[in-house]
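Just below is one structure, and these are the notes that go with it.
A single protein chain has been removed from this complex, and every other one stays in its place.
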Amino acid sequence: MSIFVDRNTRVIVQGITGRDGSFHARQMMAYGTTVVGGVTPGKGGRTFEGPEGRSAPVFDTVEEAVSATGADASVIYVPPAFAADAIMEAADAGVRFVVCVTEGIPVLDMTRAHAFARDRGARVLGPNCPGVICPGEAKLGIIPGEIAAPGPVGLVSRSGTLTYEAVYHLTAAGLGQTACVGIGGDPLPGTSFVDCLEAFAADGVTEAVVMIGEIGGTAEQEAAAWVKRHLEVPAVGFIAGRTAPPGQRMGHAGAIVSGSAGTAAEKTQAFEENGVRVAERPVDIVSLVRESLAQ
Amino acid sequence: MSIFVDRNTRVIVQGITGRDGSFHARQMMAYGTTVVGGVTPGKGGRTFEGPEGRSAPVFDTVEEAVSATGADASVIYVPPAFAADAIMEAADAGVRFVVCVTEGIPVLDMTRAHAFARDRGARVLGPNCPGVICPGEAKLGIIPGEIAAPGPVGLVSRSGTLTYEAVYHLTAAGLGQTACVGIGGDPLPGTSFVDCLEAFAADGVTEAVVMIGEIGGTAEQEAAAWVKRHLEVPAVGFIAGRTAPPGQRMGHAGAIVSGSAGTAAEKTQAFEENGVRVAERPVDIVSLVRESLAQ
Amino acid sequence: MDLYEYQASERFRAAGMRTNQGVVAETPEAARAAAEQIGGPVIVKAQVHTGGRGKAGGVKLAASPAEARDRAGAILGMEIKGLRVRKVLVAPAEDIVSEAYAGVLVDREAQCAVMMVSAEGGVDIEEVAARDPGAIHKVRVDPRYGLLAHQARFLAGRLYSDKALARQGAKAIAQLYDAFVESGASMAEINPLVVNGAGEVVALDAKMSIDDNELFRLPEIEAMRDAGAEEPASRQARAAGLSFVKLSGAVGCCVNGAGLAMATMDLVKYYGGEPANFLDIGGSSSPDKVVAALEIITTDPDVKAILFNIFGGITRCDDVAKGIVEATSRVGLEVPLVIRLTGTNEALAKDILAEAGFQFASSMDDVVEKAVNLASA
Partner (left out) sequence: MDLYEYQASERFRAAGMRTNQGVVAETPEAARAAAEQIGGPVIVKAQVHTGGRGKAGGVKLAASPAEARDRAGAILGMEIKGLRVRKVLVAPAEDIVSEAYAGVLVDREAQCAVMMVSAEGGVDIEEVAARDPGAIHKVRVDPRYGLLAHQARFLAGRLYSDKALARQGAKAIAQLYDAFVESGASMAEINPLVVNGAGEVVALDAKMSIDDNELFRLPEIEAMRDAGAEEPASRQARAAGLSFVKLSGAVGCCVNGAGLAMATMDLVKYYGGEPANFLDIGGSSSPDKVVAALEIITTDPDVKAILFNIFGGITRCDDVAKGIVEATSRVGLEVPLVIRLTGTNEALAKDILAEAGFQFASSMDDVVEKAVNLASA
């Protein structure tokens, strides 16, 4: 019951000795994620102390970490100036799944990093994303572990904290998840709604999908079209930013409405026309999912 | 009886209105090559007059030429400052076989152009090469048509005029060719000895192979190793530069001997140890090929 | 961050482009002096961070220095789409033979820069795109190779059939791409790109938006920021690393995460209120950010109630709690505050806030409903 990662995924943390990296490395280890090592240039040879007496070796480079630990996934918590290179370093070392939590990476850096990852056959989740949690299996990123629970719902979102809000309501209502994926709010996400929908459709256990979108871009419209053509399980949607004034940037690079393209109204319409039921409030997602599952 | 190209290959000439481009476009047309068009920026819309009343349309860009003519191969005769881009333009437009005659292209330009061609799935022959002739089928490049004749010998060479010398002797002795390929003297050839040997091995009609090498690099040594492992027909070799003083650049970027690596003696030894008989003079190639075929 | 025309034009010139170089003036008298220095007829152009200035009367021809002074006098101080004009650019009037468009931006779908040209320049390019998509020619720029010479030639060939003009056009297009990359831009545009009477291809206008994430490594562009044109609250928010947009309602919102912040605003409206602002304190927030956020929100006299909606992930609830306590003890709060906190270090946070006498809402809906009621009380 998972997509992209599971309890056997061997994870390294890039930036493991930093404030955020060390905090979330411990959270991931406490959740049960198989964290096999960390990377901080200049701090190779140390040992990272995790929770409950567990620990992980620290390496100077991803290549050393991968050859010593057999890691196949990585979570990146390094400052924006170095994050695009961190993605390329991971892909270069053969890491197949790279979660980039870092926010504020220059977009032109990301055009190169995404091309590099594609060339090397690595999947990037993010940047500027909360990561993925497969309840009971593993979490990579910063989604709080206690809000999720195993179950039949697959959730994918462009937002961070709004994802938590939705997952929180689902879990509180007894609706557990196969996986919750935050694809991130940047204009160039490495993994799209559609990539996640494909993974949910292929996993054989996801019984309903929740898609949380926001204003800006056309990712939700593309996802809606894919749902209509390919998805065999019901889908529920939510769009943030119905009241945002046009032409204003709302917090991160993804959430900007220029003229009529990418408005909440447009996205809501695309969802509804393609059979995705749209919740008015985050809490309403629960009832729509419950109804969908009951059908 | 051909490799890489044949009489059905649809060829465009990049730089068709220049001194060399126009001369050799006419030679190719006279030989029977299917020249379907030419490209010179700023001269699109004109008609190139070929021999015997034949003609070909001129386009501003390769993309226009390809969509109008269905060309799948190109021969490049543009000045060195523009040639790397010409290769990329051809690959970008979907041309699958690009012969680059131009000499003097910066090596760092070629590292990019080769990577681009690989990304787009195009084969580059050259740069700084005489091209390929498949006697009775087509010639792309500058190898004089009258010196070649159809027959069982496959020839591959790093040199230009030395190729002609060898082909001339073979034809004079009644030993025709399946294809004669000049891979060019640059340090970074798009097509290697081994690529050509593979093609000869796969064509089913080549009965003997001639390899003409020269000092510098290790291409001949790699070819010799491939011959021993894979080639089922006899191979004859020749190495130019036995008397070249070490450390001196001899004419083009490929022909330089630094210290002991890439000497004629080393290459001759690699040939002989791997079953490639080595001719002392160009004219001696003929007798070695004749003996090989008789066995 | 948007650049003014004169700043974008400077970036284009640094890349080698031929532009309509002028002199910036902030007073009518300075405009007169600029026109005199330039000599001959000039064009006086409002410098504002918005399009459509021509229609609004922000671009005027002047035959003499005296006329330039009068034109500048009329333009300076005028308002275009809500933005006051504080500077004009005085530039030599070009003799225009033809007008084209050239632009480059990062395309989400292609995940790379896309360059566009159209032979229909000098008009609203979005209108052209809507009316006749075929009039706009595009190439994707592979980030691994940059704009290639043949791509620039292809685009220039869509603008000019004359060989000499096509060569100049290809050069200008390549320079536009260079300026775009070297400036860390997310968009750069020339509209119109003209051919003048001397047969030269000249960028008559210049527009550029910089990716804010690039600014840390481009101090020369950061220095182009016109802090005087910003609202004080926006300036303060930027300095504190907060995303902030002033709106017109009475419910001040302080949220972590852009999506949750927008959903919170939507919910304010759902419960019959109006948000006073969009404010995202971001991930990994320190107490200082929360202090700055509260200061900014409380400066707005329209705010009648403030809500906090925090879902801790990378943000730790205790950091937010410390910030609230510190800010309220320092500035003294005159409007009611309702707080919803959950997630990372929630228990710690509640202890801190309870000790300081704060109360909590139980959910996002609860906090919003309470704040709306308090604001309309």
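As written, the chains take the letters A, B and C, and residue 1 is the first residue of each chain.
Assume contacts are C-beta pairs under 8 Å (C-beta built on N, C-alpha and C of every residue); 3 or more make two chains touch, one makes a residue touch a chain.
Treat the numbers as computed from the prediction; the structure is a model and nothing was measured.
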Absent-chain contact - pick from B:A25, B:V78, B:I105 or B:L140: B:I105
Given B:R7, B:R54 or B:R242, the one touching the chain that is not displayed: B:R242
Which of B:G94, B:P144 or B:G176 contacts the chain that the document leaves out: B:P144
Of B:D20, B:E273 or B:E291, the residue in touch with the unshown chain: B:D20
Touch list for chain A against the chain that is not drawn: 41-44, 60-63, 82, 85-86, 88-89, 92, 112, 115-116, 119
Contact set of chain B toward the excluded chain (per top definition): 19-20, 24, 80-81, 101, 103-108, 111-112, 114-116, 119, 130, 142-144, 147, 157-165, 168, 185, 187-188, 212, 214-215, 217-219, 238, 240-245, 248-255, 259, 280-283
Missing-partner contacts on chain C, residue numbers: 144-145
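Keep in mind that, in the parts below, only the chains that are shown with their structure count from here on.
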Topology of the chain contact graph, where touching chains are joined (line, ring, star, complete, other): line
Chain A and chain B: spacing of chain centres that average the CA atoms, whole Å: 50
Where chain A touches two or more other chains at once, by residue number: none
Where chain C touches two or more other chains at once, by residue number: 144
